[in-house]
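Note that this complex is displayed minus one protein chain, with the remaining chains in position.
Each chain carries a letter (A and B) given by its place in the written order, and its residues are counted from 1.
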Amino acid sequence: MRQLLRRLTYLRVPRLMSALRKRWLILRHPHVDIRFDGPVQIGPGFTLFAPEGGALHVGPYVEFRRDFVAELHGGTLTIGGGTVFTYGAVVQCSSRIDIGARCVVAHAVTIVDGNHRFRDPDVPVLAQGYDLRPITIGDDATLLAKATIIADVGARAVVGANAVVTKPVPPFTVAAGAPARVIEELRRPSPA
Amino acid sequence: MRQLLRRLTYLRVPRLMSALRKRWLILRHPHVDIRFDGPVQIGPGFTLFAPEGGALHVGPYVEFRRDFVAELHGGTLTIGGGTVFTYGAVVQCSSRIDIGARCVVAHAVTIVDGNHRFRDPDVPVLAQGYDLRPITIGDDATLLAKATIIADVGARAVVGANAVVTKPVPPFTVAAGAPARVIEELRRPSPA
Partner (left out) sequence: MRQLLRRLTYLRVPRLMSALRKRWLILRHPHVDIRFDGPVQIGPGFTLFAPEGGALHVGPYVEFRRDFVAELHGGTLTIGGGTVFTYGAVVQCSSRIDIGARCVVAHAVTIVDGNHRFRDPDVPVLAQGYDLRPITIGDDATLLAKATIIADVGARAVVGANAVVTKPVPPFTVAAGAPARVIEELRRPSPA
């Protein structure tokens, strides 16, 4: 009985809800190019906001645990297989954001491919538009809780909690702080 | 068909839901002075918590995208026209918070007009109350993702991601860091 309930709670019901959310998502956004290349776990609170359209391509076994938000303003967001979004991550994409495979995107991480323009004093900020900068997050990157990402992060890099990435983080490094700086170099894989 | 669905998804349904949330909000909080001076977009998860009453005045065309929380402890919160709250912002107001017009309040920003008192070692923190400091956010200010605001922000100022504003930020500046410091002066409008 307990085993049955557990299986219901952690396997059957989430899988069923995820499948329903997926259908609902596709139904409501016919003008968005949505592709799921395999099974994907879409948790509660998954939000897509794409009034002007855009593209969302998600690899197999990606997991969106809860309250993931993707805001597309005509942009293309791709997510590699096996990547996990835990709670409350927000991705705002007006040009292109590519997130690699097997990444960890932790609690309340923000990834944005543009800054509000604000330097023209004679035009309201909201009317000045954005400076766009497409973003690539490499495979196996780890973005810890509340990091804010507005530049590239290399493969296997680790971005510390509450860090703000304003300049590219090289692969195989640990970066922390606001603005984020490299604080450690990681060992590279041994040549096979 | 696609155009119709898109219009339903991005215009009709949100507008209808927003109107229902507005009515529900006013119905449930008869002891709070709630005023909407024009059309306002109230997204899912909008939360008002005001057990002791208070006032909430919202200008025209304000947008609360998702999971906005206002906690009033008898305080007055005013929001100028055209301001946008994206995702998960929290405003806790015990005295007075005035947010200007056309501001951007990004992902998980916190705005609080008081600090917990914690310096009396003989009284539990939760029983020591607050030091209150009314807060004014100027027109066209931009508060980037996860900034925490416990002091004034001037008009047209930009507060960087993950910054903590503990002292007033002057108008027409960019401030970043924790505690936030001015890192750039912006050009002022040319005299007309």
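In the analysis below, a contact is a pair of C-beta atoms (placed from the backbone, for glycine too) under 8 Å apart; a residue touches a chain by one contact, two chains touch by 3 or more.
As the structure is a prediction and not an experimental result, all values here were calculated from the model.
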{"item": "Given B:62, B:93 or B:164, the one touching the chain that is not displayed", "value": "B:164"}
{"item": "Candidate in contact with the missing chain, chosen from B:41, B:110, B:142 or B:173", "value": "B:110"}
{"item": "From B:90, B:155 or B:186, residue that would touch the chain that is not displayed", "value": "B:90"}
{"item": "Hidden partner chain, residues of chain B it touches", "value": "27-31, 47, 49, 51, 67, 69, 71, 88, 90, 108, 110, 112, 116, 118-119, 121-122, 124-126, 146, 148, 150, 162-164, 178-179"}
{"item": "Absent chain, residues of chain A that touch it", "value": "1-2, 5-6, 9-10, 65-67, 82, 84, 86-88, 102, 104, 106-108, 140, 142, 144-146, 156, 158, 160-163, 172, 174, 176-178, 186-190"}
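Going forward, only the chains that are shown with their structure count from here on.
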{"item": "Approximate Å spacing (C-alpha centroids) for the pair chain A, chain B", "value": "25"}
